[in-house]
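For this depiction, one protein chain was excluded, whereas all remaining protein chains were kept in their positions.
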Amino acid sequence: MAEPLLSVEGVSRRFGGLLAVNAASLSAEAGRITALIGPNGAGKTTLFSLISGFLKPSAGKVRYASDDITGEPPHRLARRGIARTFQIVQPFAGLSVRENILVGAHLRHPARAAALELAERVGHDVGLGDMLDRPAHALTVAGRKRLELARALATEPQLLLLDEVLAGLNPSEIRDILPVISELSARGIAVLMIEHVMQAVMSLAGHVFVLAEGRIIAQGSPPQVVADPIVVEAYLGHGAAAKMRSAHVH
Amino acid sequence: MRAFVPILIVVAAFAAVPLFVHSNVVLNFLVVTLLIGLAGQGWNILGGYGGQYSFGQAAFFGTGAYATAILQVHYGVNAWIGFAAGIAAGAAVGAIIGALAFRAGLRSSYFALVTLAFAEVLRIVASVTPITGAGVGLLVRLDLRAQAFQFQSRAIFYLVILGFVAVSLVIAQLLERSRFGAWLIAVRENEDAAMALGVDAFAVKLAAMVVSAAITAAAGCFYVQYFLFVDSGIAYGTWISIEALLTPIIGGVGTVFGALAGALVVKFLGEGIKLVTGDVPGLDLMIYGAVLVLVIRFAPRGLVGAFADMRAHLARRAKLRAPIGEVARG
Partner (left out) sequence: MLSPIILLTAVVNGLMTGAVYALVALGLTLIYGVLHIINFAHGALLSAALFAAFFAFQKFGLDPYLAAFVIAPAFFALGYGLQRFVIGPASHGDDRNMLLVTLGLAVLIENALLYAFHADTRTVDLTYGFKSVDLGFTFIALPRLISFASVFVVALALWLVMALTDTGKAIRAVAKEKLGAQLSGIDVAHIYAMTFGLGTACVAIAACLLIPTYYANPRAGNAFVLVAFTIVVLGGMGSVPGALVGGFVIGIVESLAGFYFGESLGQVGIFLIFIVVLLVRPRGLFGASA
């Protein structure tokens, strides 16, 4: 098996008395889509922030391409090839779509012309081709999600952290954006996505990690994880798995 | 290089003025206007493009002014070298304040407060230390030779300050078309998102602050050469911090010409007031305060922004009036 591109080892994060993330370990491989699921408040976004440099872990290590990147700031990680999107989209509201993507493109292309060309291409790739000169604040939620994705892609990452990129989208919008995401892994990018939309997890993810109350409680392929009674209980409450089993018997 | 044509046109138009205008009063007015426009462009680099609102530009203006004055008066240094040293000193102060403030992660109100505090500290210190002339101030010896950066003709002073303003316009234009500018604007719009895209927000803000300080310091140095006098109230007083931020706000933050346009408006307003009421202390700043409030209330993107908004508004209305089919196609 290939050496994972990203390796999170026993990472914890404490906020005063609250242990938001508790010795969590996971990994992501190039060319694969890995999902991080779990009930609300489990600490998934916190874990993302720990991986992407917005928060420093209280304990544990984060490794990327065999380098120890624990605690490195976000802009340095971006240069290494780690890009992230935000759960609450953060467009550069006053700028046009093209100018938004341009900021990402400039990471590896100092010259404006080359960066603009890349921005144009990425914009088309995510399906925003005809919106490039509209102001970012004029986009719909679905559009903003695509913009969020485009900006991250323009940095030409090897690891892409997607934080609930499907949240707030209606079924047809989800159906339209799924191929864009699966295309990414075809290109060799490692994708780690936090998702609540189970249809996406089942159809896209090769491997799933389940986080509940700050701890990784299960991992495996999507069918394995969904059938795991521990996972069911994490979502539906204590005793739910047993209840479901007894319901089946009858 | 088509982007620089507007600058060329504007600068050429300004440069032609002394050919037609010989009145010293008017030229003096224009010199002061361009001086404020230069200081304002300094604020604009950090505040307009970078979104970090400094309430203490006086710290750089005054440092530039005092550096050049002290070097000439106490050490007999050549005025041109003094000028360059003044800019460097201002830039250095910008680097120090910026490094401290941004390293501490200060944003928005806290950043404004700390810049205000630094300017005030400098003002108080300057008002009591001997080298700055304490309460009395410093007088630069009249020496009307080009080597001493003093000129008999006001028109020459005018062209010199215009030259500096032109450079500041070019800097802004280059900024807008460069990666640094894109990064700076991204930091202004959303610092976290920018960092996630690889922007080193600290370095970008610091660099912008140094450029901002240098430009404002240049205005301070010029002030000394033109008026030949400086004291703590002139150098580090709140008047210049206010005017430096007022002009780009009125003219349009984050635009190339905003500071210059704003300076023209502010100074014309000031002169207009003086004509009507005479030179009464407090009246001009009072009007400036009112203008600031009104502009933020009704035209927060300043003149240039309001102009752009109006054009967009008219364009939308034209579209609405067109037959349905055309709108769909347009």
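For reference, chains read A and B in written order, and residue numbers begin at 1 within each chain.
Note that a contact is a pair of C-beta atoms (placed from the backbone, for glycine too) under 8 Å apart; a residue touches a chain by one contact, two chains touch by 3 or more.
Every value quoted in this text rests on a predicted model; they were computed, and no experiment measured them.
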Wait, the hidden chain, what does it touch out of the ones we have here?
B
Using the touch definition from the top, which of B:Phe83, B:Phe118, B:Phe202 or B:Tyr236 touches the missing chain?
B:Phe118
Touching the absent chain in the whole complex: find that residue among B:Val25, B:Met286 or B:Ala318.
B:Met286
Take the complete complex as the reference. Which residues in chain B touch the chain that isn't displayed?
51, 53, 55, 100-101, 103-106, 108-110, 112-114, 117-118, 120-121, 124-125, 127-128, 242, 245, 249, 280-286, 288-293, 296-297, 300
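The definition used in the following text is that only the chains that are shown with their structure count from here on.
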Using the average of all C-alpha atoms in each chain as its centre, how far is it in Å between chain A and chain B?
43
What does chain B use to touch chain A in their complex?
177-179, 182-183, 185-186, 189-190, 192-201
For chain A, which residues count as touching chain B in their complex?
52, 54, 73-76, 78-79, 83-84, 86, 90-95, 99, 102-104, 106-107, 110-112, 115, 151-152, 154-155
